[in-house]
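Note that one protein chain is taken out, while the other chains of the complex remain in position.
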Amino acid sequence: MASEPPGSRVPLGAEPASLFSRRTFIATATAVTVGGVAVASDVVPEPSPQATGAPVSGRVSLVVNGEGRTATIDNRTSLLDLLRERFGLTGTKKGCDAGACGACTVLVDGRRVNACLTLAVRLEGAEVTTIEGLAPGGDDELHPLQQAFIEQDAFQCGYCTPGQIMSGIGCIQEGHTRSPGEIREWMSGNICRCGCYVNIVKAVEQAAGTT
Amino acid sequence: MHPFSYTKVSDLAGALAAGRRGGRYLAGGTMLVDLMRESVERPSVLVDISALPLGEITATAGGGLRIGALVRMAEAAAHPSVRAAFPVISQALESSASAQLRNMATIGGNIMQRTRCPYFRDVTAACNKREPGAGCAALGGFNRAHAILGASEHCAATHPSDVAVAFAALEANVHLLGPDGERSVALADFLLPPGGTPQREQAARPGELITAVEIPAHPRPLRSGYLKVRDRQSYEFALTSAAVALHLRDGVIHQAKVAAGGVGTVPWKLPAVERLLIGERPSQALWAEAAERAADGARPLEHNRFKIELLKRTVERQLRVVGDLAGGTA
């Protein structure tokens, strides 16, 4: 089939697939893969960053749970991995690493987002709030939504819980708590495989009534 | 994920310059970062455009709306002007993805969204979109989610966006800025069906940047809405969807704008359906008659044959829903 290599930049987050793809398939009797990736042996689309000497890491300063932090990071590092692997804040969980489960939900500048799809290097000056930042007062103090999750038994295994709570805080701030049905829809970005949805809705309702 | 260098630009000139040097624009990142992690995308330079002044929603003379490319999905959906004038846009946006993703993803990025075809997303599978000439594993594979409209022998991947279906129904234009200046392209011309070059998804020129999506003025009152049919009740891509906008005068349909999602390689405008509606009075019979044309030209694959009937019924249902809003069905 015809395949024009466009060899061009295109707008906003997309590119012609062929730009970084090989044009011919290596047809041999045996399957050839590179970690599963077909070898791009005949087309080198762009000089790699290493080849050009462009830095593939950067320095970022951000505020996490009220505390200023600066780190030199690989540009590929997600906010999720930055929190977990560099800052030791393992309360934020990795469920799918693809924006399909919500376990990594945190607040960035007050909005709930998926930390797994957020490149950390973009967060210069950002304010990040994680589950660890909700109850800074110590042992006895909990955020009303944390308290509501305990009282309503809105979790079983607890793995999705930090993401549910951060998402619930966003949901309440956004005002999407006018009915159980509305909470259900606006909390649907957080999967709970233990199936605690009924109680999650009750907990968000409870906290929405008190915050 | 392959290494890349990262630069953040603060003005349009800087963005275009970085684009000209080979940079790949990064807006919300929800799609690009995901595909980079799967090695489907391997850009070497990311140009962060999130600080560009493209985050406004403004009314245009005559009653249209201009939605900046960097407006977040959540912001666009909640914007009073959008909700008032074009509920179909708000509904399409709010039926997309999750609240978190809608807080991240942008309007420009959303219409640039790449397909969810599993064979595209798995670099070990044959995919003409990812590797021109490699073949298409989906045509003979599991293709329930694939297109019944607009496919070629090279690709049957659906365009996954919901809001692009609303935009297509409303005949939106895409504003682009490139080295040669600004231009505007109809969305219908901007998003390309696969044909023989499934790797070419948009009619964009080298280095161009989307600056806005403009919804043209439509006669008022315009009743509109979006129906998304899917297995799961939220957080899933469409099996089928329908965006409908109707303008009635004296009980007669004067304007009908209809497009379908989940079924086409691009958001699928339904002119045959629209033509049957114009000049008629709403009735159940009319909705059924018009919707019967929704799947004109459909060519099903092994696992998506049901979408022909489902599409017709989806369109019929949403014609009725919006028709009732617009003045009642006889």
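The letters A and B name the chains in turn, as written, and every chain counts its residues from 1.
The rule we apply is simple: a residue touches a chain if its C-beta (ideal position, glycine included) is under 8 Å from a C-beta of that chain, and two chains touch if they have at least 3 such contacts.
Here is the rule we use: contacts and distances are computed from a predicted model.
J.: Just go with whichever of "DNA-directed DNA polymerase", "Xanthine dehydrogenase YagR molybdenum-binding subunit", "4Fe-4S dicluster domain-containing protein" or "Branched-chain amino acid ABC transporter permease LivH" UniProt uses as the name of the absent chain.
T.: "Xanthine dehydrogenase YagR molybdenum-binding subunit"
J.: Going by the stated contact criterion, tell me the shown chains that border the hidden chain.
T.: It touches the following shown chains in the full complex: A, B.
J.: Looking at the whole complex, which of A:62, A:79, A:113 or A:134 touches the chain that is not displayed?
T.: A:134
J.: Of B:10, B:184 or B:233, which one is in contact with the hidden chain?
T.: Of all options in B:10, B:184 or B:233, contact with the hidden chain holds for B:233.
J.: On chain B, what residues meet the omitted chain?
T.: Output for chain B: 1-3, 37, 39, 116, 118-119, 122, 124-125, 137, 140-142, 145, 229, 231-237, 239, 306, 309-310, 313-314, 316-317.
J.: Which parts of chain A are in contact with the chain that was left out?
T.: These residues touch the chain not displayed: 30-37, 39, 74, 76-77, 81, 84-85, 88-101, 103, 130-132, 134-135, 142, 146-147, 149-151, 153, 155-162, 165, 183-185, 187-201.
Please note the rule applied: only the chains that are shown with their structure count from here on.
J.: Just give me the whole-number Å value for how far the CA centre of chain A lies from that of chain B.
T.: One centre to the other, that is 23 Å.
J.: Please name which positions on chain B make contact with chain A in the complex.
T.: It comes out as residues 1-6, 8, 19-20, 22-34, 36-37, 39, 41-46, 48-50, 69, 74, 97-101, 103-104, 106, 108-109, 112-114, 122-124, 126, 128-135, 154, 176, 196-202, 204-210, 233-235.
J.: Please name which positions on chain A make contact with chain B in the complex.
T.: Per the stated touch rule, the residues are 1-4, 6-18, 20-25, 33, 35-38, 45-50, 52, 54-56, 58, 74-76, 78, 97-100, 102, 105, 111-114, 117-119, 121-122, 124, 167, 170-171, 174, 176, 184-191.
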